[in-house]
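Have a look at this one.
As you look at this complex, bear in mind that one protein chain is not there, while each of the others sits in place.
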Amino acid sequence: MGVSIEVTNLNAWYGTNHTLQEINLDIPANHATALIGPSGCGKSTFVRCLNRMHETNPIARVTGTVLIGGLDIYADAKPVEIRRRVGMVFQRPNPFPTMSIYDNVAAGLKLNGYSNHKVLDEIVEKSLKNSALWEEVKDELKKKSGASLSGGQQQRLCIARALAVDPEVLLMDEPASALDPVSTSKIEDLIFQLKSQYTIVIVTHNMQQAARVAEKTGFFLNGRMVEFDSTHKIFTNPSDKRTEDYITGRFG
Amino acid sequence: MLATVLVVAPLVAIFVYLVYKGAVSLNWAFFTHNPVPVGETGGGMANAIVGSGILLGVGSLIGIPVGIAGGIFLAEFGRGTKLANAIRFTADVLNGVPSIVMGIAVYSLVVVPQGHFSAFSGGVALGIMMIPTVCRTTEEMLLMVPHAVREAALALGVPNWRSVLSITVRTASAGIITGCMLAFARVAGETAPLIFTAFGNVGWSEKLSEPIAALPLQIYVYALSPYDEWHRLAWAGALVLIVLIVLAVSLVRYVTSRGVLKGAS
Partner (left out) sequence: MTRIRFQQSLEELKEQLLVMAGLAEQSIQRAVEAYRVRDLSICNLVSISEMAINRLEREIDQAALDLLAMEQPMAVDLRFILSVIKINADLERVGDAAKSISDRVRSMEQMAQADLPVDIPRMAELAEEMVRKSLQSFIEGDADLARSILTMDDAVDAMNRAAYKALTKVMEEQSHLAPQALNALMISRALERVADHATNIAEDVIFWVQGDDVRHHKSLKTAPDPYIIE
């Protein structure tokens, strides 16, 4: 099941660049929340603060509180633990190139010490089914490498890989932007099904996509969160003029 | 096309010449008998073949792990640090040290304290010579692994050290193995460092603590000698050396292509 995320006074820096300023946000459990905004507005940085991937960059710094399911992920937990509970799917599909499909999905588990083959088999199957890839690859799990699939399939493989470790939150950074429309639709349908089991945060620059999959939407601009409301409100009658200017294409 | 021909031609020429000069002296005895005293016919270089194998084995055991570990450190953990720069500089210098100087250095460091020449010291010399190549190739291959692959591993909650070993190194493994083979092929033919360390041996030896024969060393000694019989054996030895190196490299390629690299596009 998914958990809620409460962000309080989050600030982030890359070196001296104050990338995120005073972000306050409550992301509801078992919903999909979209983050929109022009390039460089900080939405990707924000999402990477939620699973502490931001700090893999040596000049990165964070202040403020992020509570995931009530747990303070900076003060009371280690990055490795958090990343097992908060999964991530990236913009460009990145399956492990030297591993088979099976090994890709099982990677998160195997590398963390699981070795029971029967259990792994079940988890791999379940994850591939949850990411709508099972039917297409079930006969070639161990023979085909992860990198030999099409772009859309690779992305679903990455989703399966992230789901295999049974996270509570799934972060998706523009997951469909490198894919064709059919693959994009498949991913969107997937998100729709997944949100009943996980909390999903999706960064997208495609507003129609945000409208299609997310109940709540947040608009980021220049490192600040300008407006956060139901997707319906943001796209039919936003409160802030900057939000309206962005979504109507008047700038950005 | 022309470039390919230009590169391959010298190799083919050498090989053909070696076959021409050396094949006549090849017989079963070459591979099974030790050298016989001057004047007698027959004999072979069995001890040198085995000796080279032992020396290269010891050298690889020393050079490859150290080189790979160094490469991993340079690429993954020490990027930008002064220590990394120092290591890289040292490796480059080591690479440029003439092999005879290496032999003398190991003589002072290992042979003198031990009190005698030994296969072990020969292995050490060869091993140290392998380190720079293995280290630099490993570093380069690791740096070529896309950042996205590392991020994928980290995002799964895999600790950094584990991600490096199980994902990054594994992804770069083809290149790393190539680097090891390059180093191996290079030191397989080294003669100078063995002169003052392994020293050579006309008889059979397998012990690490005793002087040991080696193909390149033997070839060198025989080639410089005034005896025709020994010259013929030297040619044969040279041919065998080249063939063995090619076989070793091919074997490694074959074995690894069935394993780690399977299915990679």
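Each chain carries a letter (A and B) given by its place in the written order, and its residues are counted from 1.
By definition in this document, a contact is a pair of C-beta atoms (placed from the backbone, for glycine too) under 8 Å apart; a residue touches a chain by one contact, two chains touch by 3 or more.
Given the structure is predicted, the values throughout are model-derived calculations rather than measurements.
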item	value
Chains in view touching the one left out	A
Contact residue for the chain not shown (choose from A:Asn57, A:Ser150, A:Gln208 or A:Ser230)	A:Gln208
Interface residues of chain A (partner: the chain not displayed)	207-208, 235-238, 244, 247-252
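Definition applied: only the chains that are shown with their structure count from here on.
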item	value
Separation of mean Cα positions, chain B and chain A [Å, integer]	47
Interfacial residue positions of chain A with respect to chain B in the complex	51, 53, 56, 80-85, 87-88, 90, 92, 94-100, 107-108, 111-112, 143-145, 147-148, 158, 161-162, 165
Residue ranges of chain B in contact with chain A within the complex	146, 148-149, 151-159, 162-163, 166-167, 170-171, 173, 260-265
